[in-house]
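First comes the structure, then the notes that go with it.
Rather than the whole complex, this shows some of its chains in their spots.
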């Protein structure tokens, strides 16, 4: 086993060891955080987890009444055309 | 007439070398893959185009002022450079290719201060840095480019699925085996005399296994800048190939029954948890791995801007105008490392071979880790989500979902796979920090 190989093995042991330690710590820290937050805050409306990195679509800025009115108008229009 | 001769002797047709022809063909191939096959086009279009620009004969777009001066080799400039670079060259001596190589070697090995002086001398004689060289220095040499991309990625990342099931972080840890296993692979190639690598080069190649573009570019710019071109191309190409690389490995390591495991629905995650989580990650970095601070600092900053809800205009800019601008320059800068004399090398073939090993090992490690975890947890974990731990967000998570649906058409794994998927980003950044700490 040459020097590079022994360096590589050292690096792997230290590296994977550290990655696991770090992420295990993070698992516990995250669980603790969630527990604290969920205990000490009033229930709030939660957001469902989103799927992808995609930018969220802009919030619908149309008044629901308007939307409803337009829907009705379209429905009326379509039903007329079918006749 | 004399002028037309100048134009002809200065033309590409007169000067082009076979290496440049090959590299331009390779870059056209990259563009084809990016545009026609959809291989990570946001990066590979600029990288491929930058590669063509870098290989234009005589244009010297990817060379520094001093390198351009050495290429053109006017005697009085060479005499001036000889003093700075400590090359033995007498004024008036003929500039043979060997002499040029002497100068090039001296420049490559020179200290920061000498490089800076040599470039000043070259600029005094009217030579300038090539455009791509300037881009590279500002965007990658300073490390700012990959860090800003990482900030933007943070601003686009939703940690909700991870927060709903934090133990999937361990899958992201296991998949980093791809990184370190590849380092071993490089050492093996070296041991058997097939290729030569230093430990810095081996580590930089290993990071391809992180399956994360900006992390790969950051690490290789720090540890082995001369391999950056091959490493970045390899990383992005294999990320695009994830839907082909992963499924066979996933299927080989799991039974159909395991693949059909249905996971219970994720709990809803509160806004507050999402705001605090990036700070928790940051504090962990503060306490345990300061060397990961640039990468994970920018990543968590982007994520905090996204989630905190009070700086939407900044978050929006980080996800759009800023990341796009940086992507353009980052791609062209990476392309500048695709010059023929640096890229057409046996090492590059080694990097391409090791890169696919890295993805495979990472995938396998993630799947096996998930199987292992099933011995210890009561909620069953579908091992298919383990493969998403290599990152390649969100492609790897989609692959998990697709393979899961094949085994059981009611089995929607996408959300469950997003947890290990983003955990893989954190894991690779941690691995990057460890490597820089120990070797940098």
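Just so it is clear, A and B label the chains in written order, and each chain counts residues from 1 on its own.
Keep this in mind: a residue touches a chain if its C-beta (ideal position, glycine included) is under 8 Å from a C-beta of that chain, and two chains touch if they have at least 3 such contacts.
On a predicted model such as this, the values are computed, not experimentally measured, just so you know.
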Copies per chain type across the entire complex: A x3, B x3
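The rule is simple: only the chains that are shown with their structure count from here on.
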Footprint of chain B on chain A - complex, ascending: 1-2, 4-5, 7-9, 11-12, 14-16, 18-27, 29-31, 33-34, 37-38, 41, 44, 46-55
Residue numbers on chain B that touch chain A, as the complex places them: 153, 156-158, 160-161, 163-164, 166-167, 169-170, 172-173, 176-177, 179-181, 183-184, 186-188, 190-191, 197-199, 202-203, 266, 268-274, 276-277, 280-281, 283-284, 288-289, 319-320, 393-394, 414-415, 418, 423, 426-427, 430-431, 434-435, 438-439
